[in-house]
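A single protein chain has been omitted; all remaining protein chains appear in their positions.
The block that comes next holds subunit A.
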Amino acid sequence: MGFYKTLYGAALVAAFAAPALAQDMNAIEARQGQFKLYGHNIAVLGGMAQGRMDYDAEMAQTAADNLFHLTRHDQSRLWPEGTDSSMVMETRAKAEIWENLDDFTAKFVALQEASAALQGVAGDGLDALRPAVGAVGASCGACHEDYREES
């Protein structure tokens, strides 16, 4: 019984969590790194918007510039097929991304547009910053809602 359970468990692991190919893991880690950098800059912008830190025009502008440029990074090599959460344990990217690539792309473009708008107003004071940060957050959330696995 114990043996069969082990065997069955091993088969399940093999079927659902096969070790990813090295180049796929590179892509997964790179895109996760990209999202970490988004977060690193949103920590400043969102931190000011939430009142965790005082508004500082120069800091806000720098973070918004960073986010603008980060969201211009070409995505074509970051999302190889088969790097979804049903295939690879280390990712929360749902297989639905590859089934709805047009929509996924549209949601990414929405993030690019929101970050461009944020870049335009980040230095103009807290009242200008807050709704623009909110719009960036909403664009993140729209994609997470459909395409990111619950943790």
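As a convention for this text, contacts are C-beta pairs under 8 Å (C-beta built on N, C-alpha and C of every residue); 3 or more make two chains touch, one makes a residue touch a chain; residues count from 1.
Just so it is clear, contacts and distances are computed from a predicted model.
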Name under which UniProt lists the unshown chain, selected from "Probable peptidoglycan glycosyltransferase FtsW", "Biotin transporter", "Cytochrome c, mono-and diheme variants" or "Acyl-CoA dehydrogenase": "Cytochrome c, mono-and diheme variants"
Contact partner of the left-out chain, one of A:I28, A:I42, A:L118 or A:A132: A:I42
Contact residue for the chain not shown (choose from A:D56, A:E90 or A:E149): A:E149
Chain not shown, touching residues in subunit A: 39, 42-43, 46-47, 49-52, 85, 92, 103, 133-134, 137-138, 140-145, 148-151
